[in-house]
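Dropping the structure in here first, questions after.
Missing here: one protein chain of the complex. Every other protein chain is in place.
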Amino acid sequence: MFTLSEKAIDAAALKSQTHDPQSGGFVCFEGWVRNHNNGKIVTALHYSAHEKLALQVGQDIIEQAQSRFDINQAVCCHRLGELLIGDMAIWVGVSANHRRAAFEACEFILETVKKEVPIWKNEHYQDGETGWVENDQ
Amino acid sequence: MFTLSEKAIDAAALKSQTHDPQSGGFVCFEGWVRNHNNGKIVTALHYSAHEKLALQVGQDIIEQAQSRFDINQAVCCHRLGELLIGDMAIWVGVSANHRRAAFEACEFILETVKKEVPIWKNEHYQDGETGWVENDQ
Amino acid sequence: MINIKIELYGRLIGLFGQDHIFWQTQANSTMKALYQSLCQTHQVDDSIKGIKPVINDTFVDWNNEFQSGDVLGFLPPASGG
Partner (left out) sequence: MINIKIELYGRLIGLFGQDHIFWQTQANSTMKALYQSLCQTHQVDDSIKGIKPVINDTFVDWNNEFQSGDVLGFLPPASGG
């Protein structure tokens, strides 16, 4: 399942959605707000989204991962709103019978969400400026 | 750091060792005891180790990962003793400035630990038999 | 002339200085023509490259036409994660 969260991401709750007795491996990725980007000191950032389309595109990516990889559960949550250094921006978790599929699906979901889900990052820098960041296409 | 644990692995405590403000990505792998292997129903399993060499080889793998990949923190813990279905057998966590290095280093540590650290798995099956399992070489 | 609402997202908010615009335009216009006249009016130098047009929360083609009362959106490349 793909979700958006206006509050701090609850990784433990998301992880519990991926647990099942036949799964031997679980891979998760957490994206944290860094204190630097492109040589500038970042103090905070703000994520906004086209929420309806973000949920739709995000769910579609989860379903693509389910059909492309031999996995059991896949979950992704993206944070919206104001984030500070060290806050979690995205969580992706995948359980599978075997580890390779879990790694591959987790990375696929992460990369595709970054590229396709309509969410935008606005960084706040130490010098008072802000900047809209775009991912590499 | 590489550690062995006779008790349930405390993933939250291990993860906190990987957190730092310049890291933008965190990847972790958890290996869980599955209820099946090679067509047999598994009810429990037991991990034993040559503890001194396991710690030595494990720590060496962490250091190899640190020098091969552009990562910040790398932590791995392997469980020893009796485990039931769903219990965590291994935890690997890596933080890095960028996500690709975190994925690569996490998978490298996992694969190398499975292959080289002197730890052995004894599976208990539903039919009462037990079996020493060997990883693919 | 018809009335529409235009929603801007991501860096387009910075570029146009606002996140939505109420707009009057002629009927039977395409999304592409609308975006270009929007850029012209606001003296914004921008191409449609990488931008996805949306009508009423559905992705559409640049050649799609819109109707009175539609809510149009322009989505720049994503930068989540």
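Just so it is clear, A, B and C label the chains in written order, and each chain counts residues from 1 on its own.
Everything below uses one rule, namely that contacts are C-beta pairs under 8 Å (C-beta built on N, C-alpha and C of every residue); 3 or more make two chains touch, one makes a residue touch a chain.
None of the values given here were measured: they were computed from a predicted structure.
Participant: Looking at the whole complex, which visible chains does the left-out chain touch?
Facilitator: B
Participant: May I ask which residue of B:Leu14, B:Val42 or B:Ala89 touches the chain that does not appear here?
Facilitator: Of the candidates B:Leu14, B:Val42 or B:Ala89, B:Ala89 is in touch with the missing chain.
Participant: Which of B:Met1, B:Ile41, B:Leu84 or B:Val133 sits in contact with the chain that's absent?
Facilitator: B:Val133
Participant: Which residue from B:Leu14, B:Cys28, B:Val75 or B:Val117 sits in contact with the chain not drawn here?
Facilitator: B:Val117
Participant: Can you name the residues of chain B that touch the chain not displayed here?
Facilitator: 31, 47-50, 52-53, 78, 89-90, 110, 113-121, 132-135, 137
We adopt the following convention: only the chains that are shown with their structure count from here on.
Participant: Measuring between Cα centroids, which chain is at the maximum distance from chain C?
Facilitator: Between chain C and every other chain, the largest centroid distance is to B.
Participant: Find the geometric centre of each of chain B and chain C from their Cα atoms only, then give the gap between the two centres in Å, rounded to an integer.
Facilitator: 50
Participant: How many angstrom between the C-alpha centroids of chain C and chain A?
Facilitator: Comparing mean C-alpha positions, chain C is 27 Å from chain A.
Participant: Using CA atom averages as chain centres, what separation in Å is found between chain A and chain B?
Facilitator: 24
Participant: Give me the residues of chain A that touch two or more other chains.
Facilitator: 31, 110
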